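What follows is a single structure, written as structure tokens, with notes after it.
A single protein chain has been removed from this complex, and every other one stays in its place.
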Amino acid sequence: MAPMALLFERAERQRPHIPHEVVDLDHHDHYSDTHRIKGLSDGVFAIAMTLLSISLLEHLPERALSLGELRADLLSPLIVYAMTFIILGSYWVGHAIQFHYVVRSDRPLMVRTVVFLLFVGLVPISTLYLGKFVDDPIAIAIYAANLMLCGVGLFGTLLYATKDPKMLHAVFDRRIFRGASVSFVVGPVLYAVALVASFVDVRAALGLCIAVPILTFFPNPFWGRAWQWVVGRPERAE
Amino acid sequence: MAPMALLFERAERQRPHIPHEVVDLDHHDHYSDTHRIKGLSDGVFAIAMTLLSISLLEHLPERALSLGELRADLLSPLIVYAMTFIILGSYWVGHAIQFHYVVRSDRPLMVRTVVFLLFVGLVPISTLYLGKFVDDPIAIAIYAANLMLCGVGLFGTLLYATKDPKMLHAVFDRRIFRGASVSFVVGPVLYAVALVASFVDVRAALGLCIAVPILTFFPNPFWGRAWQWVVGRPERAE
Amino acid sequence: MAPMALLFERAERQRPHIPHEVVDLDHHDHYSDTHRIKGLSDGVFAIAMTLLSISLLEHLPERALSLGELRADLLSPLIVYAMTFIILGSYWVGHAIQFHYVVRSDRPLMVRTVVFLLFVGLVPISTLYLGKFVDDPIAIAIYAANLMLCGVGLFGTLLYATKDPKMLHAVFDRRIFRGASVSFVVGPVLYAVALVASFVDVRAALGLCIAVPILTFFPNPFWGRAWQWVVGRPERAE
Partner (left out) sequence: MAPMALLFERAERQRPHIPHEVVDLDHHDHYSDTHRIKGLSDGVFAIAMTLLSISLLEHLPERALSLGELRADLLSPLIVYAMTFIILGSYWVGHAIQFHYVVRSDRPLMVRTVVFLLFVGLVPISTLYLGKFVDDPIAIAIYAANLMLCGVGLFGTLLYATKDPKMLHAVFDRRIFRGASVSFVVGPVLYAVALVASFVDVRAALGLCIAVPILTFFPNPFWGRAWQWVVGRPERAE
């Protein structure tokens, strides 16, 4: 007999309304809706995005400055702020579109979401570090690595969720799967390039970090064609 | 053949339940509900509003003060706090009313929402700066510019969302469109005036910033008549 | 002709799908559901409650302390933290129960909610001040005044929302109205007493602040009878 069984039998006697065993595979497997995952993710994104501004707080002067001084002091942290906000925003958009098609969740998907958010929660810190030492190769490497890990974590939730037909919306097809995969992979790959580049040319690495959100977040004709070239088309069913 | 096609074919073989192509225009176009936009926006607003109080934190004394000292030290940051909270609150009300009528979203609307929230996320910082240097014209100019950009960003989401009939609730009519547009435009215009005024008369610019929420947030008879005069009436269909 | 009419006519020509006027009184009056109010309120409460811990951050030592030193340094801020968390929690419970019965919202209700949250957002700061100067009468007075204003703000949303039958759930009756009113009023009244008491006896005022959540948040037999005595019973319909 199991060690805690006696305790449980007592608790169960006090709760006679709990049935012995309900045969309902979906619930036993802990399938549930995705509201909690969306709620926690929206919360972490909202806080991480708003906390980005602490990287500006660092640079607030002790006395009122002239416009020239403000530009000298605040321009580069402001660019880092806007760039990171847009990058986090594009991960949020990716997450929102993914969970438009992923309609049910289970425990492992929640675990993967927590791991993904663990990397998102680090972004304000690596942004702060980059904002302080914008010319330092290691600062850029840390920043690029962090954003890369966010993308990898998000891709991990997609790979897991798409394995189980019960979790997917009926309209989720291969075209959407390819599109989502590429948009989750392309960022991390470019950040990995920036990570390597940071040890060769600081400015090029930083430029690449800025280019990623501009290329992928805002629509542009170049992107559409590149997409088609990279992704290909799923073969049609005969 | 596209470079990533081989990888995709492998991933797709492991996921045979994903159909080749589902013909469902709405989903392919990534129309989804607006829950995520509302969730992220509520989060960013809640954090930005609560973080406003850090502008008071700066002024907390090292020793317990008398009432007179507290008034001297904390009155102007407290007014700045309340004023900014009400202004952010009025943008939140505007956003809530807009997304009462905008019932579906797509990727570009999410992108525009992120850009709008980028400006909202800066408000605690520019408020902190204004709270520190309440007599400095540049501090007021930065503050007014930030609030102006919030209004412009919110108006941008309205202009985009109203272009697509699929996104709108059936009861959204021209009267509501005019009302929402004016309430989103009038703030930015007044903040632009305050921005210019800050270089002429610091007190007048600050007074204007305070007047905006008092005029627009709380109902008053003057406002109703001015509204009618500015907006006009949409011509009735014959 | 109104000054902005020309601009509007252009925007409306580009959006021919927007009808001229839809007759639907509910929507024209901007009645909407209460999700946004709940979302923003949950957010502000969650942040304000979690930020309370910054009042402990202040007291974190520079070196590892012994248990005795920790108790001397952290006990009183820890009590202040727990007390304020419970108080904010009880306002949150009150808000949740109120919006269980208030099922629709309009613009003025949103405005009142923002004003209520403005006071909630100040609580971490006045808690921090009290945590620093726990023996100072003015610190207690500020703290009590802030909590009193939270209660008054919450009561204001109840008074407004109950005036309009369209906003109320069908089961909202006089018994619930009396119950909610008293629970929203009793806190502010006791805090007003604490506010006055703080200038007479610091310890008594602080004790009263601690007593309020213990009396009202956790169920106890005394409270039930006092309730009956204060509230009375609504006369029954014949």
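Order of writing sets the labels: A, B and C. Residues in every chain begin at 1.
The rule is short, and it goes like this: a contact is a pair of C-beta atoms (placed from the backbone, for glycine too) under 8 Å apart; a residue touches a chain by one contact, two chains touch by 3 or more.
Just so it is clear, the model here is predicted, and its values are computed rather than measured.
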Contact with the hidden chain (one of A:103, A:125 or A:210): A:125
Listed residues C:6, C:72 or C:93, member touching the removed chain: C:93
Touching the absent chain when the full complex is considered, from A:36, A:71 or A:203: A:36
Residues belonging to chain A that touch the chain removed from view: 1-5, 8, 11-12, 14-15, 17-22, 24, 27-28, 30, 32, 35-37, 39-40, 42-44, 46-48, 51, 107-108, 110-111, 114-115, 117-118, 121-122, 124-125, 128-129, 132-133, 136, 138-139, 142
Residues from chain C at the interface with the omitted partner, ascending: 38-39, 42-43, 45-47, 49-53, 56-57, 60, 63-67, 70, 81-82, 85-86, 89-90, 92-93, 96-97, 99-101, 159, 162-163, 165, 168-178, 181-182, 217-219, 228-237
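As a working rule, only the chains that are shown with their structure count from here on.
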Mean-CA-position distance for chain B and chain A (Å): 23
Mean-CA-position distance for chain C and chain A (Å): 33
Numbers and ranges of chain C residues touching at least 2 other chains: 43, 46
